[in-house]
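Note that this complex is displayed minus one protein chain, with the remaining chains in position.
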Amino acid sequence: MELTPQVRKILSWYESDNPGTKTNLARMLMQGRLGGTGRMVILPVDQGFEHGPARSFAVNAPAYDPHYHFQLAVDAELSAYAAPLGALEAGAGTFGGAIPTILKVNSSNSLTNIKDQAVTGSVREALRLGCSAVGFTIYPGSDHAFGMMEEIAAMAAEAKSYGLAVVIWSYPRGNMSKPGETAIDITAYTAHMAALLGAHIIKVKPPTEVVEQDEAKKVYEKQKIDVSTLKARIAHIMQCCFNGRRIVVFSGGAAKDTEGLYNDARAIRDGGGSGLIIGRNSFQRQREDALKMLDTMVKIFLGQA
Amino acid sequence: MELTPQVRKILSWYESDNPGTKTNLARMLMQGRLGGTGRMVILPVDQGFEHGPARSFAVNAPAYDPHYHFQLAVDAELSAYAAPLGALEAGAGTFGGAIPTILKVNSSNSLTNIKDQAVTGSVREALRLGCSAVGFTIYPGSDHAFGMMEEIAAMAAEAKSYGLAVVIWSYPRGNMSKPGETAIDITAYTAHMAALLGAHIIKVKPPTEVVEQDEAKKVYEKQKIDVSTLKARIAHIMQCCFNGRRIVVFSGGAAKDTEGLYNDARAIRDGGGSGLIIGRNSFQRQREDALKMLDTMVKIFLGQA
Amino acid sequence: MELTPQVRKILSWYESDNPGTKTNLARMLMQGRLGGTGRMVILPVDQGFEHGPARSFAVNAPAYDPHYHFQLAVDAELSAYAAPLGALEAGAGTFGGAIPTILKVNSSNSLTNIKDQAVTGSVREALRLGCSAVGFTIYPGSDHAFGMMEEIAAMAAEAKSYGLAVVIWSYPRGNMSKPGETAIDITAYTAHMAALLGAHIIKVKPPTEVVEQDEAKKVYEKQKIDVSTLKARIAHIMQCCFNGRRIVVFSGGAAKDTEGLYNDARAIRDGGGSGLIIGRNSFQRQREDALKMLDTMVKIFLGQA
Amino acid sequence: MELTPQVRKILSWYESDNPGTKTNLARMLMQGRLGGTGRMVILPVDQGFEHGPARSFAVNAPAYDPHYHFQLAVDAELSAYAAPLGALEAGAGTFGGAIPTILKVNSSNSLTNIKDQAVTGSVREALRLGCSAVGFTIYPGSDHAFGMMEEIAAMAAEAKSYGLAVVIWSYPRGNMSKPGETAIDITAYTAHMAALLGAHIIKVKPPTEVVEQDEAKKVYEKQKIDVSTLKARIAHIMQCCFNGRRIVVFSGGAAKDTEGLYNDARAIRDGGGSGLIIGRNSFQRQREDALKMLDTMVKIFLGQA
Partner (left out) sequence: MELTPQVRKILSWYESDNPGTKTNLARMLMQGRLGGTGRMVILPVDQGFEHGPARSFAVNAPAYDPHYHFQLAVDAELSAYAAPLGALEAGAGTFGGAIPTILKVNSSNSLTNIKDQAVTGSVREALRLGCSAVGFTIYPGSDHAFGMMEEIAAMAAEAKSYGLAVVIWSYPRGNMSKPGETAIDITAYTAHMAALLGAHIIKVKPPTEVVEQDEAKKVYEKQKIDVSTLKARIAHIMQCCFNGRRIVVFSGGAAKDTEGLYNDARAIRDGGGSGLIIGRNSFQRQREDALKMLDTMVKIFLGQA
């Protein structure tokens, strides 16, 4: 399928990448119902590692099966599916070629309080499993942040040399208040750091209107940066990611009911966000409900809902 | 010997593995009296490292000899024999080909309180000794857990690239109550993490009905997850390991008399567990008693006892 | 363009370097309006990493775009442009060949108090992006100083073997008073250490007349080292960098108004400093103002202002 | 010289080793007056590193010369000579081929209290110097024990791949009482760990009848393990080293007079110990005395004294 102008434009932002990496970015951007629009919806399933299997899957027992998530992403015609090593290994043979995959190469868990993650995957494993990208979480603000940045810096360089794309989940931790973890200044900063670290795709949480750092507050006030609406905040995040030259996807946010999720998605769309990465809200409901919800999400980004 | 349908089905779960690794999994699954049934009984002997030689072997002095354990596993027609480097080196020449072996590549000991293990073997050593798999212990919950996960992640990738299988012993430590170490939620979680780390075979202890973590408790209660019987708990563990798509073996449990062990084994069987890994209960009794006990265990998994 | 005698002389100082590294030094020394004079003005943009995007760019919003800085450096006809990985990746295709670039290979950020930086780039990435040099910050005085020195020592050796030049930002931290961080003795010392570590280009802040260390104070007084004017202090720094055999560039200093910046630049010029590295003062003002200011700076080093 | 049945039997224990390693074991087992008997007396000289040169050699000044020790081992017709890098370098040219050498690849010293050792040699250096084996000390019980085990595990694998033999000095440290460091249970345990780590030759101190660990005490009492005489304790150690399938050598022990040393040696012989490793007692006396003492030791192991 020929690349659309929207996708060609996005690929042009990644002007230093080799054709292999651009091909893998294109694979995700051309996949599914949003294929060619320049928007993405990604299904990530690392809840099992983060919170354990029962807390993740018991509410919708078929989701214990790794095939379930591949199938859900395929049937919902999403852009990509992201998961840790074992989960991809369990389905890469059956679903290879059906949907682009992102190997989540580091993971934390709820049995520890250490603000770090274990590196559990590698570029070579991503290649072995036919993935299009590696995904890595950094915790800016944590005492382990420098180490995590060094890990992804090395892994990103290796990934790019092999033609893979790089996705960075940038989650602030430590050295800040709890509300600060989703503050607009902090979120913008951590997104910007992910861009500087060489991410092709950046994942952050939808920011609140809190401004955490005193020095930042002065600037936000003096420069009258609009943080009053989610749409405005999303636009600010995009600006902070190379003036919109990077793909930035957002998680579903704290909204609890489905309508709230849709409204968040509309704000992300209207603010110029690249799309969604939506895990728990996808697989922690009945499959039919999930497909309906994802259908609406896709429609939102198609401008049809 | 042609693979049975049961074994073919199990191998199909490992859809991303190369033929070398599948061959080694098949070697263990086709070995001994349970060969072809999809069930396994493994003899592990790392007690000498963990607790010292006298505490491990004095009660049955012939067991001081590494050949004793190879011979026991061969004579009991078990699925595989697992031991640390030196112990395999001492018998690999004599028993090479007689029974699949698993090189236990890390070990702890009773002279330390550090919740970590030393890496004492490697993939290259496993290949040199003709092993079918490497075995590795992780301590989720320990301050060293991330490091241990990174060690096995790297070693598992190397093992798979050389056609070996990977066994992970997943033992919770630290950051929890003592009963929490065998709690159903914790055991299910640590088994799931082993699966996500890419283990082909997972070893956990039979869980109790304790639910340790508050967040988990809410889910177990709300979703009415049955943890009332060992059989139900085993079924839950299997579900938490990719909905039954991974081999999970259980240690003999805390039961003290032989009949209790048999009942545990029946519950493991009936819950869908893949089998047993049974060390101290095997070699800390007279050889004739051990053979009789193992014969019964095998019969239980054959549905004959 | 044929090398000028001034540039030939400077290249002669780097008598142990291979032709590749000399070529890259020459590229920077022959670039722009100061090309051939032996003086340099470099545009560095790592404020986004250090302080976040809004604090860095909101005052002049076009600067959110990585292309903005490349274009500014090109239009102002500067000697080189220095930035972290992601920022160079975002423009290396468009501006490759238009201006020499320096990959800033380590970075700190305002979310941490740890006096260290994360290594976020590499020699291989610098080569991939067509850079002329790698840039690295050390924090002499910090508890992490030895580690940082070992990182740049290894990276500098690698860079030189591939024909790249090495720029060291030498910033004292820890184990001293706040005024000590810009004291003349400390600045001279940290510049000298950068030279001993093998830097081709050294970046320090313009020093004050404070002398921090007691042992140094004795020498400065006894030897009547003139530290009374910025010009004299610059001359002392140059002397401390192999008696003037190394390129040393200075940041704009603490002067707040533009005229103060110009006077600092004149003192740097008159003291024999090699030039300026001027970031925030360049991009945190309107483009036209910046071009005007940079034009004056260039003129100062051309002896025309 | 054709291998004797005793040596052939010992080599058969090392059934997983390549011919290169067996050759080097045979070199030591066939060397000197005990050659062919299956017994060994080794001269180790690392006292200079451990306690300094004056404390080690002043009492017998010719021993300051590295050649002295080579010559002593040759003239006493011992099995092998073990020393750190520099000491072997100083004599390897003169004495190459005259006696098998063991490169002691890690060393501690009396200027530190840290219960670790520095790795000061390597397999490549051992090969360069024509050694038959590498020797490594572990401190089970120390906080550094896991690290030391990982170092020797990696080095032993490398050594074996190049056809060298591996000697482990296993000395308990930390986490125990002072008498516990030579307790029978601890000594047996640390010898067993050395065997599991893949040592061909294990070196421990002659154990006392103290039983240190509570859990062990129960077993020693219940199983009536005889620890009443040194001979019985030696036999127990041998049993704990793969039921006698490993070479175990003992240091001279705490006995102060020469007759006491002889009696210890007789107990080691009668308990089935493989031999002695006898340093200070050899070189801290006049050469003639040393030769006489070593002559008696050899005779003891020949059953002639």
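As written, the chains take the letters A, B, C and D, and residue 1 is the first residue of each chain.
Just so it is clear, contacts are C-beta pairs under 8 Å (C-beta built on N, C-alpha and C of every residue); 3 or more make two chains touch, one makes a residue touch a chain.
Keep in mind that what you see is a predicted model, and the values were worked out from it rather than measured.
All shown chains touched by the missing chain in the whole complex, by label: C, D. Interface note: of C:55, C:128 or C:192, the residue touching the hidden chain in the full complex is C:192. Across D:77, D:125 or D:143, the residue that sits in touch with the chain not pictured is D:125. Not every partner is drawn; the one left out touches subunit D at residues 48-49, 51-55, 58-59, 61-62, 64-66, 68, 84-94, 107, 109-114, 116-122, 124-125, 128-129. Although one chain is not drawn, its touching partners on subunit C can still be listed: residues 13-17, 140-141, 143, 145-147, 149-150, 153-154, 157, 160-161, 172, 175-176, 185-186, 188-190, 192-193, 195-199, 213, 215-216, 219-220, 223, 225, 236, 239-240, 242-243, 245-246.
Rule of thumb we're sticking to: only the chains that are shown with their structure count from here on.
Common neighbours of subunit A and subunit C under the contact definition above are absent. When the CA atoms of subunit C are superposed on subunit D, the rotation angle comes to 145 degrees (nearest 5). The chain with its Cα centroid farthest from the Cα centroid of subunit B is C.
Interface subunit B/subunit D: under half of the residue numbers present appear on both copies, so the contact uses mostly different residues. Annotation: 36 Å between the Cα-based centres of subunit A and subunit B. With centres set at the average Cα position, the gap from subunit A to subunit D is 58 Å. The set of subunit D residues that touch two or more partner chains is empty. Judged by the touch criterion defined above, the protein chains link up one after another in an open path, with no loop closing it. All chain pairs in contact, by the document's touch criterion: A-B, A-C, B-D.
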